[in-house]
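Every protein chain of the complex appears in place save one, which is left out.
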Amino acid sequence: MKSNRATQEPVWVRYLLLTVGLGFLFFFLGLPLLAVFVEALAQGWPAYVEALKEPETRSAIWLTIVIALAVLPFNILFGVAAAWAIAKFEFRGKSLLITLIDLPFAVSPVVAGLIFILLFGSQGFFGGWLSAHEIKIIFAVPGMILATLFITFPFIARELIPLMQSQGKDEEEAAVSLGASGWQMFWRVTLPNIKWGLLYGVILSNARAMGEFGAVSVVSGHIRGETNTLPLHVEILYNEYNAIGAFAAASVLALLALVTLVAKTIVEWRMKAETDMLNAELPGEKTS
Amino acid sequence: MSAPAHRVLPGFGLALGYTLVYLSLLILLPLGGMILKASDLGFAQIIDIALGERSLAAFRVTFVSSLLAACINALFGLIVAWILVRYPFPGKRLVDALVDLPFALPTAVAGITLATLYAGNGWLGSHLEPLGLKVAYTPLGIVVALTFVTLPFVVRTLQPVIEDIETEVEEAAASLGASRWQTFSRIIFPALFPALLTGFALAFARALGEFGSVIFIAGNLPLISEIVPLLIISKLEQYDVLGATALAVVMLAISFLLLLTINALQWWTANRHKNAEPLEAAAAQAKGVQA
Partner (left out) sequence: MTITRRLPLLLAFVASTALADLTLLNASYDVARDVYKDYNPMFQKHWKAKTGESVEIKQSHGGSSKQVRAVADGLEADVVTMNQANDIEFLADKGLVAKDWAKKFPNNASPYTSAMVFIVRKGNPKGIKDWNDLAAPGTQIIIPHPKNTGNGRNTYLSAWAWALKQPGGNDKSAQEFVGKLLKNAPLFAAGGRDATTTFMQRRLGDALITFESEAEMIAKEFGKGEFEVVYPSLTMQTEFPVAIVDKVVDKKNSRKQAQAYLDYLWSAEGQENAAQNYLRPRDADLLKKYSAFFPPVKTFTVDEVFGGANKAFATHFKDGGTFDQIYVAK
């Protein structure tokens, strides 16, 4: 049962949707990105490469990657736990909980940075204690990680909740009633079901973690070669009339975000290869 | 089914407990600290700051442009997610990959680039301005920047859900004689609607707080194109941390109420849809329409 009048749109609708969708992406996404690369390459490839060779740019790239990696496990753990509780169980105050999870998005990044200054800055609530114990949070890497955690807090949970909600809980319940333990159920049933949602969440929060400027800028202290992430570095380069350097660094961020997508593609291929193998072994017993 | 006393699935206590602890430490504690700080000012003065002519104008600009951007993204995001999941076309992988980039690009770069594109001599502005459409340095520019910055939300929340829709349901509806449009509007769209609302809420929320990209394209004229985050920065420039937190708290309160409304709505529609037992009910409904 392949092409069917009612499972596929009429040809003219398909073309219309493709045109509208791709047109929208072209104007709102493609052109701006193209413009970034055009600016970055305005003086040719050698100037672009030269701009990226600067040691301060390279240390900024490293710090950006370190922060993104540090944030990831926290976000995955929280995202899966929150989505599990919210999507699979009924309890009072659920909408309130979801809204609280959304809240970090509505907080202006500058304010997000500011609240950590209010907590950990030397005039802040814990400032005296921290400086007495020589612990640096603000204007050091820990503060930048905290601010990034705050900014990327909702991503994975919000990606998983609607997905797990739409999947219902029948499969898990079946697994449990067949005697699976909690972990077995999670690894064998839940995780395979949510893998794409989880991956999208990871990619999104990762991109955002690497691209965040406002919040991190407030807590970083902007020490060159030490607490400068790529987005902060981009701003400094731009302000110094080094547009090539600034846009080159920005293009690196775009490419870093693409790396996670390459990973996604590889995962997809491997999974497809596995199912193909399974199907070859078990002819006639195709899934679905 | 509805009795919470009989829970089959494990892990509720652990998952919810962890969620609440982590949420409290990372989000509620800092936000609480901010509210505590702002309360130094007293309620009357906070209201005074929020209701100034300039603040009111900024609140209006911020909320209206965020709402518009979220609507644009809801409409086009749905189309984009649909074609990315369902239609084959050349370069699909690349397009799919590009959708996340607005997050990875520092917002200032986005703002600078968009301002250059939409300025009177830019690639797009040079075509739009002869038509009388000024985008850069007008409130319209704010909408464009916010649309760009929040573009991934709707697409990425819908994509996994569309991937998850089982074509059997559609086939069943079709075999019962439903037209494609009926299948879409009666079966597919209701299934997507909760996720669409989620994406909308997220885009809206993110747009409300966005600063970095907007200031480069807004024009920042008082009463016309100033957004609330800019006023917060302006307070900070005056070393008025209290005033800045006061504005931030008012913004937070309004955003919270709006999000709560959207989320309640989202939950309600999701449950209604789920309780309808999708396949049979929807197919029956589709048939009913046909008859």
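When the chains are written out, they are named A and B in that same order, and each has its own residue count from 1.
The definition used in the following text is that a residue touches a chain if its C-beta (ideal position, glycine included) is under 8 Å from a C-beta of that chain, and two chains touch if they have at least 3 such contacts.
Computed from a prediction, not measured in an experiment: that's the story for all the values here.
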Residue, one of A:Leu18, A:Ala140 or A:Ala180, that touches the chain absent here: A:Ala140
Considering the complete complex, of B:Leu20, B:Leu41, B:Ile165 or B:Leu236, the missing chain is touched by B:Leu236
Footprint left on chain A by the chain that the document does not show: 70, 117, 121-124, 127, 131, 134-142, 145-146, 149, 217-218, 221-226, 236, 238-241, 243
Touching the missing chain, which residues of chain B? 25-26, 52-54, 111-112, 115-116, 119-122, 136-137, 215-216, 218-223, 225, 230, 233-240, 243
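The working rule: only the chains that are shown with their structure count from here on.
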Based only on mean CA positions, could you tell me how far chain A sits from chain B in angstrom? 16
Residues of chain A touching chain B in the complex: 1, 4-10, 13-14, 17-18, 20-22, 24-25, 27-33, 35-36, 39, 74, 77-78, 81-82, 84-86, 88-91, 94-111, 114-116, 118-119, 125, 146, 149-150, 153-154, 158-159, 161-163, 165-169, 172-173, 176-177, 182, 185-186, 194, 196-197, 200, 203-204, 207-208, 210-214, 230-231, 234-235, 238, 246-247, 250, 253-254, 256-258, 260-261, 265, 288
Spell out the residues on chain B that touch chain A in their complex, using ranges where they run on. 2, 4, 7-12, 14-16, 18-19, 22-23, 26-31, 33-34, 37, 76, 79-80, 82-84, 87, 89, 93, 95-110, 112-114, 116-117, 123-124, 144, 147-148, 151-152, 156-157, 159-161, 163-164, 166-167, 170-171, 173-174, 178-180, 183-184, 191, 194-195, 198, 201-202, 205-206, 208-212, 228-229, 232-233, 236, 241, 244-245, 248, 251-252, 255-256, 259-260, 263-264, 267, 270, 274
